[in-house]
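Heads up, the thing below is written out as structure tokens.
Presenting subunit A:
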Amino acid sequence: MSPETTIQAALVIPLVGAVLIAFSGHWPNLRETITMITAGTLFALVASLYPLVMNGGRPSVVIGEMLPGLSIAFSVEPLGLLFAMIASFLWIINSLYSIGYMRENKEKNQTRFYVCFAIALASSIAIAFAANLLTLFAFYEALTLCTYPLVTHSGTDKAKKGGRVYLGILLFTSIGFLLTAIVWTWLIAGDLNFTSGGILEGKASDLVIGTLFALYIFGIGKAALMPVHRWLPAAMVAPTPVSALLHAVAVVKAGVFTVIKIVIYIFGYDFLSSIGTTNWLLYLSGFTILTASILAIRQDNLKRRLAYSTISQLSYVIMATAILAPLSIVGAGLHIAVHAFGKITLFFAAGSIYTAAHKTEVSQLDGIGRRMPWTMTAFTIGALSMIGVPPTAGFISKWYILHGAFDSGHMLAIVVIVISTLLNAGYFLPIIYAAFFKEEEKDNDNGNFGEASVAIVVALSITAAATVLLFFFPGLFIELAQKLI
Partner candidate 1 sequence: MMMGFYIVISQHNLIKKIVGLNVFQVSVFVFYISMGKVKGGTAPVFLDGFEIYSNPLPHVLILTAIVVGVATSALALALTVRIKDTYGTIEEDEIEALETEDQEKEKEGLP
Partner candidate 2 sequence: MIAAHLPILQVIIPLIVAPIALIMRDSRTVWVLTLSVTWVTFSISLTLLIEVLDSGNIIYRIGGWAAPWGIEYVLDKVGAFVLVIVSAIGSIVMTYARQSVEAEIPDDRIYLFYTMFLLCLTGLLGIVITGDVFNLFVFLEISSLSSYVMISLGRDRRALTAAYRYLIMGTIGATFYIIGVGLIYMMTGTLNIADLTVLIPSVSDSRTIHTAMAFLTVGVCLKLALFPLHLWLPNAYTYAPSVVTAFLAATATKVSVYILIRIVFTLFGDVNILEASGLQNILMTLAIIALFTASTIAIFQNNMKRLFAYSSVAQIGYIILGLSFASQIGIAAGIIHLFNHSIIKCTIFMGLGCITLRVGGVSVKDMCGLGYRMPWTMAAIVIGGLGLIGIPMTVGFVSKWYLVRAAFEQGMWPIAALIITSSLLTIVYVWRIVETAYLKPAPKNAPNIKEAPLSMLLSSWVLALASIYFGVNATTTLNIALEAADSLLNGGLK
């Protein structure tokens, strides 16, 4: 199969899967088998592009011309492949987990859930492979829209409110700022293709570039930089597999991915570091990292705490990008992957606790480690990776980011990373301590419970194992990320 066909197939297969899932809604087993097969095929297709891209190939496909001179086109480059591989691999595991979670919690409208999930994946792959800003923007919006039914899955008033904030912030920022920025870019540069070294150099004054940059950064609401982060905690009303999708697989990753992509391929990091009007991003992301970590400490709801942790972790990626040193950009690419594995493990664990014990608050978790050893071990691994302790993958990406910061002399960034590591430890370690070492409250009337179902445990064990394995064998991703610079 030629690489071009592979790209087309990777874009179409999740959609075909969605249609088949919709038609097999009456037979849950068939429906879920189709999901798994689709996910597996998708990953195989995406992974098959790896050797080619490593050898410098950039296969591309043009689907059609949307506006005169602006086409819907796809082209695979290292960062996109990295994102696509993570998304498609985690979809397999997430589907496995969803099967356990959705069945055990007897959720309604499961078919709609799987259909939207498949469409969300198709959009993510399209974002990853987008060859120009217009294509990226189109599927960015598609991703927002097709995850909306997932966020409001339960249909309760609370879900509706959460959905409103989710959609409101994401659409408002993207149409309000991102679209403006794109049109503006087009007028300045006459081009929207992602090009190595950027397309804007020398085409406008520093002030214009700075403004444009701000429009981009705040237009990409999915990257959850403060103050446009509020949708993430609001979207916590969704079922856990959806949270995992939002945080690890697709949505926030699409956000930071877009940020990196724009910095590297639209502005060009050499160009950005030569002008001074974009430094504020460094401070803003540092601020977000610290504030979100402090907020996370104050959350008692486990999922909300994880949400704030995500906000702070995303800003790691943005800050690493804003340092604009080659090594830190490698770190940023790596951190996307690393955070994906760590965070999905944490969410799987949270969902597992909810499924087995119906507990949602941190303060209820005393002694739970003894009842659910697998879940809590996985949780510990995920948490350690978030803090950045070896032997978990989080250490590797943090190493690269710090290294890059040292090289370029960004002392502030280093201070922020150190403090935030302490804060991370501050909100994760108590949970782990309580789970394993505190006595269970006796008057707890939830009675006996053990581990959640097999599918859930297997899923979270795989991601936890992957988090550790990535520490020992990070080569795959590092090589890919190094192609970026």
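Regarding selection, all candidates are chains of the complex that A comes from, given by their letters.
Here, a contact is a pair of C-beta atoms (placed from the backbone, for glycine too) under 8 Å apart; a residue touches a chain by one contact, two chains touch by 3 or more; residues count from 1.
As the structure is a prediction and not an experimental result, all values here were calculated from the model.
Only one of 1 or 2 makes contact with subunit A in this complex, and that is candidate 2. Within the complex formed with candidate 2, the subunit A residues making contact are 64-68, 72, 134, 137-138, 141-142, 145, 149, 152, 155, 159-160, 163-164, 167-168, 171-172, 175-176, 179-180, 183-184, 186-187.
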